[in-house]
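Showing just some of the chains, left in place.
For clarity, chains are labelled A, B and C in written order, and residue numbers in each chain start from 1.
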Amino acid sequence: MTRSTAQPLIALLLRDLKRARRHGGQSLLPLVFLFSVVAMIPLGIGPGPNLLQAIAPGMIWVAALLSGLLALDGLFKSDFDDGTLEQWWVGEQPVVRLVMVKLCSHWLITALPVIALTPIAAQMLYLPNEALGLLLLTLLLGTPILSLVGGLASALTLGTRQGGALLGLLIFPLIVPVLIFSTGAVSAYLDGLPVRPYLLLLVALLVLAMSLVPLATAAALRLNIE
Amino acid sequence: MKPYLVASQVSFHRHSEAVFQPVDLNLLPAALCVVTGANGSGKTTLIRTLAGILPVSEGSLERNAAMAFIGHRPGIKDDLTCIENLSFMQRFYPSHPTREALGAHQALKQAGLGCHVRRLAGHLSAGQRRRLALARLLVSPADVWLLDEPYTSLDTAACQWVDGLLDHHLASHGAAIVTAHQRQPALTHTIDRLEVIAGARAT
Amino acid sequence: MWTQTKLAFHKLGSPLTFFRFAQALIPWLWGLTLVGLAVGLYQALYLVPPDYQQGDSYRILYIHVPAAWQAMATYIVMTILAVITLVWRIRTAEIMAMTAAPIGAAFTLICLVTGAIWGRPMWGTYWAWDARLTSMLVLLFIYLGIMGLYAAFDDRRQGARVASILILVGVVNIPIIHFSVEWWTTLHQGSTINLFGPSTMDPSMLPPLIWMTVAVKLMFGALLLQRARNELLEQDQRKKWTLQALRMSGHDS
């Protein structure tokens, strides 16, 4: 990719990050959620380290999920409403690339803050250090899948067509396995069971999503623009 | 001279019916084509088809030039300032290498927004928004301009500014397709006209 | 009568009058604050005997309690200023209400931190979701919310008015903080200090508390006037009265 073709992509990424920083809340809200959960759970169920350990991965994953979902609404919608999106087909830039940039910025805005603060939350929930590494690995493998699948869902639901909401719903079940495998991996580790199968599954899902979803998303956007 | 755009019997179908009746068009350098037609006749649809946003349902379309399309909703972000919006456009929309491009600040000044540089686009008046949208033509120039009702909300001075832009663009071998209802372009160049007629179903 | 008060109000509200008033008062307030703090701290740290139960750790009370009271008093002052802002739209009131918020936040933070430090030896924990502790934490967030809201508007006056609404809504938290220990008896102790009647506290422990409380009040006054004056000057850099005011106080330029 030469400098001139990369420039629009970089511009798009930087603009999205700037707008996200300006709005802030979207990435702050899940963090607040994460920490209020971390602070509240010990109150609710007593501060037994074992129990907290068991819940930790689930809570952190829910925060990541939440973060991703909250920001999904505006992913393509705002560009669609104000006419930026249709410009994607005027230029020569392949739309798949633009889609990937969008997904990338979604991941940076929503998943990265949660991942960055995971070590602290894990500490507060008594997660052993080795398990923390594994948890981070599952987050790094799994959150991009969330962004990809979420992006596809929001592309499908973009138009005012009523079927959209339904299609979106069909997509969400795709996310549940990611959640289950990721938290499963950490529980397996804590129970002394092998974690490789879980990780391999996540990797497979990620590779699949990465190769298929951007194309599908671009096609969905195109259809919705008509 | 090779035409920038050749459309023959182009039409776009929605719900399996043509939105507008098939159009023939041959856009040469230095030509301006004004598209007219009643509300809902399909002018915007046609221009979006020509821009490549909508697929051609019938007929054939050949595009040999870099295009800039400015529609009713010109992609201005309300939560960015004027200069942030324009700098983004400058980098996002491809700029034709052989055409001269202005800096974002200069373009804003030309558009009469010199003292609103750091104002949020969401706080602009209707006419100022349109000026901002049109300023894009200065920062990332293209061969063919597709302008959907560029004169909307503009005052006399701004309309003349747009006329001047068009004149200059044509003089430097650019071409443009413009839709207009009330105010028509008043140029020194000759103008072609294209009347769009609604398709079968729409009345 | 009514129109006269209103006139007097607007007169004090004019930036120049306010500037003169603040300029005259600030040095006195700071002077008295220092005296009060000196006497209060001396008594608190040297004169008062250790507690028979808590030893020396209770001495943190002399910071904790005045800070807690001031955190709440600041909010009440802000509430009054917010009413003035919304009803009469007097600019100096707007500015004072907004500049008071960070000061209140600071006192709240001091109260929370000293309370947490004190809580460790007393209750065996830094923090618990006790009603008073929670409501005090909420107060901190309200202060931060007010500051954030004010800062989020390009038009300062609009920001001040919107934030004033938040101030008025948030004031319900103040009685909750105060009465929480009576309504829900949990960790934090109830009122032991009664300035206008018999306290359940040892009388010898009282004077330093009074000194510290008064000193903190004066400090608040000084900080508020100073911050408000600076904000006013900054906002009105290019106005006529600013030059006049600066010339008056010997800042020729």
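Criterion: a residue touches a chain if its C-beta (ideal position, glycine included) is under 8 Å from a C-beta of that chain, and two chains touch if they have at least 3 such contacts.
What you see is a predicted model, and the numbers here were worked out from it, not measured in a lab.
Although just one copy of each chain is shown, the whole complex contains the chain kinds in the amounts A x2, B x2, C x1.
In this text, only the chains that are shown with their structure count from here on.
Look at where the CA atoms of chain A average out and do the same for chain B: the two points lie 37 Å apart. The mean-CA centres of chain B and chain C are about 58 angstrom from one another, to the nearest whole unit. Once the centre of each chain is set as its mean CA position, chain A and chain C turn out to be 43 Å apart.
Within chain C, not a single residue touches two or more of the remaining chains. By the touch criterion stated above, chain B contacts chain A in their complex at residues 14, 48, 51-55, 66-69, 71-77, 79-80, 84, 88, 91-94. Taken together, the chain A residues at the contact with chain B in this complex read 4, 7-8, 10-12, 15, 18-19, 22-23, 78-79, 81-84, 86-87, 89-93, 225-226.
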